[in-house]
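For this depiction, one protein chain was excluded, whereas all remaining protein chains were kept in their positions.
Moving on, here comes subunit A:
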């Protein structure tokens, strides 16, 4: 039996710049920013040093029925909203439950549920702590609830590799499908962790932008004056399917996921390996699985979070694998618009529409990050497309997915 090719048949997203995947994509092409000042009393109460973030455009509990939303942490709510969109977009595939899987990611899990319950415990005692507290805060809550909702019985797995998580989920799902263990997988990631604790922690480590007076221009990947990342929230979901299964049911096909690479740095718990060895190996693995060479790459969705050291490290890692070719490939650093989340879908939609979305907020491009990025859209041309999407996370995790047009 030959290895099946894996295709994308559905996309869903709920993000800081749009309530749906299409709305998010259109906003990305328009150069929108999702970063806004946080309008919560806790910002002032705790005197947070960072007062803004890229909050989701639409709260998920305003979309889901109350009996559904009240049993889900906001992270799982976002996952449910995006998954329902993706599932419908894929034409609600007929698939045997034992052949439908879920591969879902979160960086942090149900931090809101955990800390709200901690407040209740301290103020009112253990009797007031809700029975659903643990099932809501557990990191696998999104995967478990999606499995339940969509009747997925092949498997329901959770990846937690910080900011590499959702790309790693996509790669895992592809490997699972290629191994013949499922026909369709709901894959993606979610996060809802814009909380005083996470803001305080990221700010303590000097990782966050401090542009409190101008949130919309705060995320500046590749720009010489970047000063840190902007927290985002939301979820993105792909419906992945063997090409045979998709063709048999006449599904529309956005793209194929032809490669994936997952590696670990074993260098530092938060800092990237400055030589970028792990990231470079992940790109090499993705290209090898895709049976492709650097010359085939037509687009890169960079991890590019707008931190001072992360952005040049990524350039160096790609330079090591791609050589001078790296300087010719249109790159998008979409976290400029969305804050820190949602890498994978950006790359996919880019090749679908043959356009690299703009990277906003570059005042002067840093010569240490000489990617071919632009504040304007860049055409990817009419030829065959191969896009790679990079994600790197605390813990030294590196994940790369490669998409082609079909």
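By definition in this document, a residue touches a chain if its C-beta (ideal position, glycine included) is under 8 Å from a C-beta of that chain, and two chains touch if they have at least 3 such contacts; residues count from 1.
Going forward, contacts and distances are computed from a predicted model.
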item: Protein name (UniProt record) of the chain left out of view, among "Sugar ABC transporter substrate-binding protein", "Acyl carrier protein", "Glycoside hydrolase family 3 C-terminal domain-containing protein" or "Cytochrome aa3 subunit 3"; value: "Acyl carrier protein"
item: Hidden partner chain, touching residue among A:45, A:66 or A:122; value: A:66
item: Selected residue (touches chain absent from view) among A:29, A:63 or A:130; value: A:130
item: Contact footprint on subunit A, counting only the chain that is left out; value: 65-67, 70, 124, 127-132, 135
